[in-house]
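Here is the structure we will look at.
Apart from one protein chain that is not included, each protein chain of the complex appears where it belongs.
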Amino acid sequence: MTRFLLRRLLQSGIVLLGVTLVVFLLLQLVPGDPVRVALGTRFDPETYEALRSRAGLDQPLPVQYASYVGQALTGDLGVSFRSGRPVTAIVLERLPATLSLAITAVVFALLVAFPLGVLSALRSGSVFDHAARVFSQFGVSVPDFWMGIMGILLFAGVLGWFPPSGYVALTEDPVGWASHVFLPAVTIGLVTASILTRFIRSSVLEVLAEDYVRTAEAKGLPTRVVVVRHVLRNALIPVVTVVAVQLASLLGGVIVIEVLFAWPGVGRLTYDAVQARDYPVLQGAILLVAALFLLVNLLVDLLYARLDPRIRVR
Amino acid sequence: MTDETVLSVADLTVTIGTRRGAARAVAGVDWSVRAGQTLALVGESGSGKSMSVLAATGLAPRAARVTGDVRLLGTDLAALSAARRRRMRGRHVGFVFQDPMTSLNPVLTVGRQIGEASEVHLGLTRRAARARAIEMLELVGIPSAADRVDAYPHQLSGGMRQRAVIAMALVCEPDLLIADEPTTALDVTTQAQIVELVADLQRRLGTAVVWISHDLGVVAGLADTVAVMYGGRIVEQGAVDAVFAEPAHPYTAALLAARPDPDANVTELVTIPGTPPSPLELPEGCAFWPRCSVRGDSRCERELPPLVPVSAGHQVRTFYPRQPTGEDR
Amino acid sequence: MSSKRFRGAGVALALTFGLLAGCSAGEGVAVDGGQTGAGGILTAAISGEPDQLDPHHTSAYPSFQVLENVYDTLVEPDANLAMKPALATEWTTSDDQLTWTFTIREEVTFSDGSPLTAEDVVYSYNRIIDEELNAAYRFATVESVTAPDPGTVVVQLTAPTPNLLASLGGFKGMAIVKKSNVESGAAKTEPIGSGPFAVSSYRAGDSTKLVRNDNYWGTKPKLDGVTFTFVQDPTVALQNLRGGEVQWTDNLPPQQVSALRADDDLVVRSAASSDYWYLALNQARKPYDDVNVRRAIAFALDRAAITKAAKFGLATVNQTAIPKDSAYYYDYTPYQQDLAQAKKLLAEAGGTDLTMDLMVTNEYPETVTAAQVIAAQLKEIGITVKIRTLDFAQWLDEQGKGNFDSFMLGWLGNIDPDEFYYAQHHSAGTFNFHGYRNPAVDNLLDQARTETDQAARKQQYEQAAKQIVDDASYLYLYNPDVVQGWSPQVSGYEVRADRAIRFRDVDLAQ
Partner (left out) sequence: MSGNGDSTSRRALVALGRDPLAVTGGVVLVLLVVAGLAGSWLAPAGINEVNVDRMLQPPSWAHPFGTDEIGRDVLSRVLVAARVSLEVGAVSVGIALLVGVTLGLFAGYYQGWLDNILMRCMDVLFAFPVLLLAVAIVAVLGPGLRTAMVAIGVVYTPIFARVTRAGVLSVREQVFVRAAVATGASDLRIMRRHVLPNIAAPLIVQTSLSLAFAILSEAALSFLGLGVPPPEPAWGRMLYDGRGFVTEAWWLGFFPGAAIFLTVLAFNLVGDALRDVLDPRQLTVSEARRHAG
């Protein structure tokens, strides 16, 4: 277990280092000089040099990279070209909005996908199963932003049940938050739900074909016990991973949905940074997202080990 | 030991709907097993031997359509509700399946898996079920059972797991134990131990056993009666001694000949040419005809031979029963 | 980075006040007169988000929307855009026009209670000059700023600058800041000014909240506070306004404005802005160096159609830069769409099968929309337009390098004719990226710059404008309207032609 943990930690560390390299190199790939671009027309040599050296761009590349990583380790991701504020603070400010949206969406997705996936597997071939498969096929194929637009049209425009966009902090006004989070969360949630439904269905189907399920049935256990204790306990182990991966990528900010619903999360921040060519912010946001992603994956592996006794000892 | 029939099956037919049409896995099979007795069902894979047992006990896949008369301890199972059938099965029938590696749930301790049937059917508390599990583990000869009860399946060796599975099957002291090729996945030494264990437990508990196998060697020392199946039908059945001494069906004879002889060179295995028929495309006549060494006449190809008695309690399904020469065995 | 060009309000001259007729009836003064209203907090939906709140550093219009209510300048434009006293109560000019002496208002404090003195003015101006911040160009003729005593600021000039007041008071980029607030870096998020409101919270991506500054030197605001929320989507802003979540917005869906004007549940008002949008052709490149090619293109355009597509009619077609309401408006419309004339000119110039690159930017979606209409129109005279849509930063970069055949953009907030013409069309102009060179125009613009006689100045600018239009240096398209809407609860608000959003006199009926 400890070895497993150490190996996974080391692996994640290496990947994270790679991520910083990619993020760092992104800036180098910008055609022309990012500082020059950042300055726009207001170009004068002195400001230019000042900004360059403030960004450390007058150093050789390896030195720049080393200091970038070094500073990143201490939580310093540089300052925004646009506002001059520390990137770390800017990015962290956006996290609660993204977090609350992502978690709501995943909870919603699970509420839909779990019964749908499990039941359609247990009744595979039935009308219900076909309906669930149609649902998930639609959900996987529908562009989420289109569904979002249609949702705004229907629920905000025609019916007027929910505000079409905007954000209220959960801590300030839970009811306002709930009414604002509904449309974006459902939009993302439905797409996530269809992915999960498929996955849960196939995972349950796979377990249903296992010998130990037949053994359990042979013991004359009630169906409920067979399904819950023997089928689901096994089938849901891989599902946990997929749910976590979904959550992790949602934490990265669902760019289009956040933009569409004016949700001030990490995704919107990334988009705004791209629009404003604010590379330090873009770098920081991407780095944070990738780090979060890796962290969640690491946690999932550990959780996996808790859930599956076969891994525990290894 | 009584003469009571524990499980009897009459005219059992199993049809499985597939995308490519209906497959007749079992076609009109009759057999029964009495308390304390062992019935061996023998045949190649796909012959319908497992399916007939699973179908009889209500474990056939959902796509299967089962007809026929099945009586467990005199009760017509078909007349029962699904839930009552399940309870009957769990209480009175124990199962041991082929692969101990896959027939245990990897995320539950063996103790829990052994005990849970006794919770459901005997109404034991979880704690009592655990004690019962330890008892059962001891019964099947697992050392330091009190520790092993909390082990996960992957922490046990193959032989130990199969012992645990047997313990699981016997936890409610069933009247019938169904062993579906329980030794196939094990090495030879362990095989012998498991066979010995089941025989021993049967003696002690008076359980009836249905032993499904493709290995006639195992069956010989174990069974009272044997039924040889091919293409979903019984082709020969009778007392084990009679059938082994004088196989009347060419298939039985071939199976006996294909048996690895411990004394002979292992590389010279005799095999039956050809492959068993697909349940989707069963021939009109004798299912064994395409592979048969006898192939008496064209009647074999067109007409299904009836099951005819050869001697008392010994029946065979062929137009050309082998003459009892005793040469082959 | 672009403030100079986009946010620079120009010289304050007595422009004709640009409110449309509809506004003058009953607007401006609360019905219940001077009675102190219920106060409350007004929520205003603005389309963009402040990048930061340091007035000297920011270049974003949303920042100035907020800062308008937080900071003061020495002088400020009134409703007619004439400069009136603010932090300075009065000022004198030396005979040689080179020394300006300002008297600073007494007992003005910042919102934290500390006094604002002449030293703060000197600090603020020198910060802009020394650090070459966005507004530094406004001090181009300033030699020094000094404070002989806490109540006096002296500005020494190198040349007569008739529009100095407009430079100092035209927008909040010239705000008087507090040294300690700036130097601690706090000004970016928690700026301390002397205006009617103070920032109480700034949450990026979400909202900025202001509370009433009880130390304010002027008439105390009636509102307890103002919350600025950012709503990018105009239909959403409208919905929020109708739903009562916000009480004011400048982000109404343009295509709905004419219908909304008739809506009793909302107040929608507009004013002609001094912004203008134009098409520029790169005269450093062939064949656009040929005036006939440029004129051919000018004749091919249907400005009304472009305006309708880009602004849904919320703009006035114009062929010169300065809007109709301005005292400097020059009525000159030589180019009515005339395809035959356009083709003839093009043929004379030998231009056939021309492919023209047109650079536009997502930052201003109307340029993207208009470009598609322009492309369709130029197709009629055989010019294939390749539209190139860029990020604004990239756009500026390309413009700076002269990498374009043509581009479309606007100038926002110019007031003085010098701001309309000099930088753009003088051969030494800083924004003359399209390479226009005409010595006669240079001469006129130079003269007009220091001409103190108003009539003569107007005439010089008219001559310059005529030449610029004839040469098709810029192909002027339209002057957009400033359109804002609010709830009938709101009283005391006026739409301003300079787009400044002032909530100091606003009241909110509960």
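By letter and in written order, the chains are A, B and C; residue numbering begins at 1 in each of them.
Criterion: contacts are C-beta pairs under 8 Å (C-beta built on N, C-alpha and C of every residue); 3 or more make two chains touch, one makes a residue touch a chain.
On a predicted model such as this, the values are computed, not experimentally measured, just so you know.
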| item | value |
| --- | --- |
| Chains on display which the left-out chain touches in the complete complex | A, C |
| Omitted-chain contact residue, chosen from A:His180, A:Arg201, A:Arg229 or A:Arg277 | A:Arg277 |
| Selected residue (touches chain absent from view) among C:Thr43, C:Ser167 or C:Thr235 | C:Thr235 |
| Missing-chain contacts mapped onto chain C | 233-235, 253, 255-256, 305, 308-309, 362, 368-369, 371-373, 375-377, 379, 387-391, 394 |
| Chain A, residues in touch with the chain not shown (by the definition above) | 11, 14-16, 18-19, 21-22, 26-27, 29-31, 137-138, 140-146, 149-150, 152-153, 157, 188, 191-192, 195, 198-199, 242, 245-246, 249-250, 252-256, 259-260, 267, 270-271, 273-274, 277, 282, 286, 289-290, 293-294 |
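The rule is short, and it goes like this: only the chains that are shown with their structure count from here on.
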| item | value |
| --- | --- |
| Chain located farthest away, centre of chain C as origin (C-alpha) | B |
| Distance from chain C to chain A - Cα centre to Cα centre, in angstrom | 40 |
| Cα-centroid distance, chain B relative to chain C, in whole angstrom | 91 |
| Shared-contact residues (touching 2 or more other chains) in chain C | none |
| Parts of chain A lying in touch with chain C, wherever the complex brings them together | 32, 36-44, 46-47, 82-85, 90, 93-94, 97, 156, 163-167, 169, 262, 264-265, 268-269, 272, 274-277 |
| Chain A-touching residues of chain B, taken from the complex the two chains share | 57, 59, 83, 86-91, 93-95, 97-99, 102-108, 113, 116-117, 120-121, 152, 154-155, 165, 168 |
| Contacting residues of chain A [partner chain B, same complex] | 210-212, 214-223, 225, 229-230, 233-234, 237, 307-310, 313 |
